[in-house]
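Each remark here refers to the structure printed beneath this line.
A single protein chain has been omitted; all remaining protein chains appear in their positions.
The letters A and B name the chains in turn, as written, and every chain counts its residues from 1.
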């Protein structure tokens, strides 16, 4: 398993980690397979979305905050129930394809760590299975 | 990697692709493993749900449109922020089990491409890892 550390700087933030995934795949030397990405946390998630216009990230964060606001009638004492819920909606893992030793994404796709309770230092785990 | 093309005909639409997945698995000849399905887009997703009563698809689309309406106070200039958000909520990949050379689903399950910004021509990617 490969591990990487991502430092988030805001309470809610999408941080692109595509370059990290690319370097993990290159280092592994796997020609064809699946790269599994996992965050060992309960208040952040992972997603794939557009990395060209940063307003997409802002719209995602704003809509999630509107649907699952940080202040609501939650019972969890730590005050971050919204982050727990948002992370389950987006999920804690991703799979991406590896072909010819390289990460395969669509033209507009980037891979993002979704911080919902930052700023924090987050871990990202990787494991590549060969075809 | 296998690739397939799906033509969507509406702005929001769930199109069943179970037959495509079945034929990809049969063609691969893998006896036991995992079939990974991935859409290389940022305004469509994938999901598993009931394929018996078409009203389930209609209810999914209507609820998503209510929670993440196409017209809202978004900043992304292309006017399809709702589609970006919906695709991250549902996700861009699926895993399904292969046993005895066949796709394993529950009795009521079908596999759907979720178009949130159609009509468009969409690609679906497949990669099967053997056990």
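Basically, contacts are C-beta pairs under 8 Å (C-beta built on N, C-alpha and C of every residue); 3 or more make two chains touch, one makes a residue touch a chain.
Computed from a prediction, not measured in an experiment: that's the story for all the values here.
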item	value
Residue numbers in chain B that touch the chain omitted from display	32-34, 47-50, 53, 55-56, 58-60, 62-64, 67, 89-91, 94-97, 99, 104-109, 129, 131
Interface with the unshown chain - residue positions in chain A	1, 36, 38-42, 67-68, 72-78, 81, 84-85, 87-89, 91-93, 95, 123, 125, 127-130
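Here, only the chains that are shown with their structure count from here on.
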item	value
Rounded Å distance, chain A centre to chain B centre (Cα mean)	20
